[in-house]
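All protein chains but one are shown at their positions in the complex.
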Amino acid sequence: MKIALSKENILGLIALALFVVMTIIAPGFLSAENINNMMFQLPEFGLLALGMMVVIITGGIDLSITYTAALSGVSIAMMQSHGYPMMISILVGILIGLACGFMNGFIVTRIGVSPILVTLGTMILFEGVILSITKGNSISGFSDWYNLIGNGYYLGLIPLSMIIFIFFAVVTSVLLGKTYWGRCVYMIGSNSVASLFSGINTSRVILKVYLYASFLAAISAIIMTSRYNTAKVDLGSSYLLQSVAAAVLGGTEIQGGYGKVVGTVYAVMIFQILSNGLNLLEVPRTIVNVIMGAILIAVLVINFAKTKLGNKDRMQVTS
Amino acid sequence: MSEYLLRMEHISKTFHGMKALDHVRLEVKRGEIHALIGENGAGKSTLIKILAGVYQPDFGAEFYFEGKKVEIKKPIDAVLKGISIIYQDLSLFPNLSVAENICIGKDVYNKSWKRVNWNEIKKIAQKVLNELDFQIDLYTPVEKLSIAQQQLIEIARALAFDSKLIVMDEPTASLSSSEVEKLYHIIDRLKQKGISVIFVSHKLKELFTVSDRFTVLRDGKYVGTYLKEEMDEEKLITLMVGRKVQYERSQAVNHKIGNVILEVRNLSKEGNFKDISFQLKEGEVLGITGLVGSGRTELAQAIFGVNNPYKGEVKIQGEAVFISSPEKAVKNGIAYIPENRKIQGLILEQSVINNISISILKALRTKLGLIQRKKEVDLAERYIQAIDIRPAAPERKVGQLSGGNQQKVVISKWLATNPKILIIDEPTSGIDIGAKTEIHKLLRQLASEGMGVIVISSELPEILAVSDRILVMKHGRIAGELNIQEATQENIMNLALLGASPANHHGALSTVTQPSKGAMM
Partner (left out) sequence: MKSIMKKEASIAVIIIILSIVLSFINPVFLTIDNILDILKGNVVLGILAMGMTLVIITGGIDVSVAAVTTAVCVVIGKLLVMVPDHIGALFLLLVIACLLGIILGGINGFLVSKIEIPAIVVTLGTMSMINGIVLYVTNGQYLNSTDFPKVFLKFSNIKILGVSILIWLFFLIAILTWFLLKHTVMGREILAIGGNKESALRVGINFNKVQIFVFAYMGFLAGIAAIAQISYTKAVDPNGLSGLELSVIAAVVLGGTNIMGGRGTVIGTILGVLLLGIIQNGLILARIDIFWQKVVVGLIILLAVSYDHIQYKRAQAQLSRIEIDS
């Protein structure tokens, strides 16, 4: 029997191999404390990467995703520091995140401007809004309960944030794989005109895509602010390009039409294991970035070589 | 020097183990207009692409140009030897000026670091445009020109390259009839200059108008080369398909025409169509024809909700509705099968299943909103069976199917929604003759089951074969309506061109036997 290796399976194996390698070469990698560290760091990035992936599947991109997160994080922080109850603050934070997503989705679908331009504009806009609100300062003053979200454990074992991430990874996977909306996301990513002509309300689907991405960004913001106990303008901004990289590394087609949650999750894990393991090996943080960039490009080069070899005589008969 | 400008011999091409061309030959004399014909899939395009250097032929091919053995490894080789290909989708640069489009790639223009010699470009462009008697501002960006004008720019480019052979791939496909006339004129002129033309088309009538000789291909094989004088349309068709084919009017199913299902009143859209009124009844096939650009597709797309906003009234089963999106159209039981299958009709990278189920997917969900994959697969398999989609591989990507089978997938998608009204735009474009008759039968059958069907087509034999009633459009208006009993190619043509039916109908009513004869455009 032959087991076909999908893109995602290969990535899973790479993640596993990396894990094994790091266990062997990096001292303390497998220690409970270190595993814990990784589990606390992964969710915030993972959520952003999932949001980015969904947008990329439609053939778009959301450059404003980290500032959306930062804006909702800052709003939550401000509300709490002004004494509003935690739940209300979180709710408002999520709503503000959704408003950002709505703005992106509205301009993309109603006016029809290409997503990269729209989100480039809103990215600068949201950053400006945060700066104007915070005057560049960081804001803190969260309740103890709030701090639990990013730092607490579920059943004293698994980080709460990890549970949140797993929950949303499963939700995203079900939404994409099993619902009408998810199917439409793939169809639109492959061919938006034919999708429209098939009776899909493409505008509504895409609007929901940007809303969903911003929702995940807001959830990520809650975890981040809770974990750092502070919120400022550059909250999570280093994740912007990383989340694109994770989606692409995870097999998502940058032109749209293909992408799987499991691939992105594996990619996020690869990034996490690498950055953590290399850190333990006392490789400077900066070099870790270099290695991640190199991996991204290496994977694409390998993909290219693979399709090139496979495609050699696979041209279609045209009449 | 031999009398042949071009000789291609033993041209074979294998794709993925399948022979697309099998020892084909093609010989073109100097200054002749040579028609290359064959059904879709006969290998015309592959042969042209080998000539153009886009594809490399299999081992053993021999290529002679101007009496010398040559090799064409890449597109520029062909261009430099004096072979110009005018593709159906043209090879122009919309953002560049007329003059640049004519001269790009020419030797005033080929060393990357060289300065562009604008004077030279202007001179060359003006000279070839004069040769073609085509007056146009050299600085106009090409995107501002009509398709016919753009085609002339391509021909001008071929002249600027001193081409000895110009290949035109379906050049008349998107031209109006007066523009076609002009093109014939230009081709005549090229001939007088001693330039050879290979003319690819499947409109037999025009081939007889322009060509001197025919080379016929069938199923990737060379059938023969014939002089125009020894040919007639019927013979040619027999050679093309290897048997006699007729569009039969499948009236076998005796069906009743029922109540009005769709009524359109005074429908107008600025710059598209005006004051359109008609009715469609259950069980009826309504043909809509007219020249390309007469507003047929725009009208259909307005009814389907992709060409908004329109003025006027649309009633479905007596109830006034406003259809602002395809989503609403589907809800109202309207299905629309577009002409541009690959862009508007299908999602080529997705599977047959996903394409068939997409428009009905909402109904295949559980109460929780999850798609029931099993039902989806069943649905697809049912249609694969029912209308014989080949290969019967539901997981295969639609892009890998042939044109006819792709069309069947689109039809399946819409039949799955159980529409009351089916609008189908150029139902058989890019589909070979065998599959054409199948689709015609299917449309008749659907009508007999009570569906209201609107068929939009430029091919008169097709319209005459399937319709119960025919609307002819001209310049965005309905020029006339004909019953199938009174309709002939002649009076349809008259309406489409002149907007009036002449008093005397000539000819019998049933000249509906040959495909493509008198297809108009």
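Should a chain be cited, it is by its letter among A and B, assigned in written order, with residues numbered from 1 in that chain.
Heads up, the rule we're going with is that a contact is a pair of C-beta atoms (placed from the backbone, for glycine too) under 8 Å apart; a residue touches a chain by one contact, two chains touch by 3 or more.
As the structure is a prediction and not an experimental result, all values here were calculated from the model.
Here the chain not displayed is in touch, across the complete complex, with A, B. The chain omitted from view is touched by exactly one of B:Pro141, B:Gly312, B:Gly399 or B:Gly450, namely B:Pro141. In the complete complex, the hidden chain is touched by one of A:Leu13, A:Leu30, A:Val170 or A:Val301, namely A:Val301.
Only one of A:Leu11, A:Ile200 or A:Val248 touches the absent chain when the whole complex is considered: A:Val248. Contact with the chain that does not appear here is found for just one residue of B:His10, B:Lys274, B:Lys362 or B:Lys397, B:Lys274.
Of the candidate positions B:Glu27, B:Glu100, B:Glu349 or B:Glu376, contact with the unshown chain belongs to B:Glu100.
Summary of contacts with the chain left out: across A:Ile10, A:Met39, A:Leu95 or A:Leu120, the touching residue is A:Leu120. Against the chain not displayed here, chain A makes contact via residues 61, 63, 107, 111-114, 116-118, 120-129, 131-132, 135-136, 241-242, 244-245, 248, 254-255, 284-294, 296-297, 300-301, 304. Within the entire complex, the positions of chain B that touch the omitted partner chain are 52, 74-76, 79-80, 85, 87, 89-96, 100, 104-105, 109-116, 118, 139, 141, 270-274, 293-295, 298, 474-477, 499.
Keep in mind that, in the parts below, only the chains that are shown with their structure count from here on.
Rounded to a whole number, the gap between the C-alpha centres of chain A and chain B is 44 angstrom. Looking at the complex, you find that chain A touches chain B at residues 174, 178-180, 183, 186-187, 190-191, 193-201, 257-258, 313-319.
Per the touch definition, chain B reaches chain A in the complex via residues 14-16, 18, 20, 40-46, 49, 304, 306, 325-327, 329-330, 336, 338, 343-350, 354, 358-359, 361-362, 365, 369-371, 399-400, 403, 413, 417.
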